[in-house]
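This is the structure, below, for whatever I ask next.
With one protein chain held back, the other chains of the complex are shown just where they sit.
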Amino acid sequence: MTMDMVSAILVSGLVLGSVYALMASGLSLVWTTLGIFNFAHGSLMALGAYFAWTMSDAAGLNLWLGAGVAVAVAGMVGVGILIERTVIRPFYDDKDILLITVMTTLAVMIFLEKGIQLLWGARLKQLEPLAPGRVNLLGTTISAQETLIVVLAPLLLGGLWVFLRYSNIGRGIRAVGQNPAAAKLIGVDVSKLFILTFALSAALAGLTGILLGSVRFITPTFGAEPLVKALIIVIFGGLGSLSGTIAAAYIIGVVEAVLIFFVGIYWAPSMLFALLIAVLMLRPQGLFGKSVR
Amino acid sequence: MPASFNLKTLAIAAVLILGLLVPVVIEDTYIRHLFIIAFIYAIVAASWDLSLGYAGVFNFGHVAFFGVGVYTTALCAKLLGIDPWIAMLLGGAAASAAAAIVALPVVRLQGIYVVLVTFAFSQLVLQFVISQSQITGGTQGLVRVPTIELFGYNFLRDYKFGYYYVAFALLVISTLCLRYITRTDFGLSIRALRDNEDYSLARGIPIGLQRLKVLMASAFFAGIAGGFFAIYLRVASPEVFNFSTMALILSMVLVGGTSSIYGPVIAALVLTFISEGLANVNGLSEGRFMLVAVAMVLVLLFFPKGLISIIDRWPRGRGARRPD
Partner (left out) sequence: MTNPQRALEIENLYAGYDAFDVLNGMSLHVGASERVGLFGPNGHGKTTLLNAVSKLIRPRSGSVRFMGENLEQRSPQDIVAMGLVHVSQANRLFPDMEIMETLELAAYTPRARKQRKANLEHVLDLFPRLAERRRQEAKTLSGGERQMLSIGVGLMCAPRMLMLDEPTLGLSPKLKDELAAAIGKISAEGIPLLLIEQDIAFVLSLVDRMYLIDHGEITREVERGGAVDHEEIMDMYFGGHASS
């Protein structure tokens, strides 16, 4: 194996890992705070990309892409709030909230997927890259857009981490996740932070979709594959902590790149799943996981 | 009380006779077709209820077990030339085997992790089927699957008369089996596990083993249904793994109410007709799944025990089945 090959694998692993980290961190954030798992996360990603497409594409409103991104992210916040209100909020006091919201968010996934198909049609679409051209990264040439993803993902996630760690609201979000009753007793408006967290996660999903939407083709089921990868990541890394999820995302990204290189794109998912089962047999809580909530 | 027992027997007998009369009375091939599809979905929904409702195992890979049945039967019958009846059984067995693989990690996991692993598994099976296109036909699927034959009877030229009875028989047998399973000691123990894990553990119920068994049993019926689905439609296409299929069948379990077996069966019959009816409305062939999604949420919001629970409030002779 030459250095070129190592570099190619590493770079493609980094690109995959960045996308997965952006996806999975939103899932993980919602899980640690609201205690629910959002199966609609993948379709939120697709919706974000379609929003941006409509805003920026010549066939749509033909705005500058930056404006499209801004409007799309704002739109995702709105959609996030709407989803939280309609299919999650009514069940907060239900003891079966976990199972029920799995089903309601599955329903949202179907709803969005089919809704997108009706609104935008099944034809493939693609966003203009935010960063055009090609770039040499570690001796491997990739598109500038992929480089942007690799650079932007750690920045966004770092920003998220700083927000959760140092801002009052961010700390409030963590507090709500760790002990909602105690959070109420210091004056935290728990339900407001639930909405905020969900909206934040939806915006993150939308942004991921926008970033990926100029690398891959956008389809109504555009988010399904990243969602499944994000599932594997959160199982693998445990849902407990954001840093664990992010670490697992990059590990899975690189492992997948290695598998694709050696066993090909068709066998890689099966191998990944086999690996996952092996990890779960040894550590039922995932590699970095803590106890189940 | 014997009086109510008789009433119940009478009701079951009436349903059976009605079911047997349908193809005699209804000559429309399309309506017969809808009944057959509804019976297949009913088996999948009722068997899902066994693991999800009765055992409380958060199994979200049930449609994948159905799909494993579809593909195993189609492949065995078409490529290996195995008799389709046997191939159907093999479909059930393969679904059980797949369930055993999933159960390997699942028996040690709790809550959301069970959902995630089973869900990821179902997506994996789909990707696997698509990727092995030289065998499975990839996204195009497998066509011209050989069909069944019974004492020289030709199922293909009778306007679905024969298929109807095969589907009906499969539904009746599987419903009886599922009901029987829930009434055995095994059925009681999985319910005990669902309702109070610690207590059941203290009573010495082997949790891992019971979950393995219940997943395998639940998958077996889904696999058989999948096998018949492939034999009947004569195709195996990756569409069976769709989220839409999953949502439709899940909505049947929800509308029917979990832990009842009969509920999902009835719901499957009703919802298949509604869903297929909507599919023929212009512009709703895909849009109907949005309605299914909305219906799922509405049922969870307003009838968490299923729409069938309304019937439950009617007076009954014998003590109510519901423990809570």
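For reference, chains read A and B in written order, and residue numbers begin at 1 within each chain.
The rule we apply is simple: a residue touches a chain if its C-beta (ideal position, glycine included) is under 8 Å from a C-beta of that chain, and two chains touch if they have at least 3 such contacts.
Because the structure is predicted, anything quoted here is derived from the model rather than measured.
Put simply, the hidden chain is in touch with A once you look at the whole complex. Within the full complex, the residue among A:89, A:184, A:216 or A:283 touching the omitted chain is A:184. For the chain left out of this panel, the touching residue among A:35, A:115 or A:172 is A:172. If you put the missing chain back, the residues of chain A touching it would be 168, 171-172, 174-175, 178-179, 181-189, 241.
Rule of thumb we're sticking to: only the chains that are shown with their structure count from here on.
Separating the CA-averaged centres of chain A and chain B is a span of 32 Å. Contact residues on chain A toward chain B in their complex (touch as defined above): 31, 37, 39, 86-87, 90-91, 94, 96, 98-100, 102-104, 106-111, 113-115, 117-118, 224, 228, 231-232, 234-235, 239, 265-267, 269-270, 273, 276-277, 280-281, 284, 286, 292-293. Of all residues in chain B, those touching chain A in their complex are 58, 60, 101, 104-105, 108-113, 115-117, 119-121, 123-124, 127-128, 131-132, 243-244, 246-247, 250, 254, 283, 286-287, 289-290, 292-294, 296-297, 300-301, 304.
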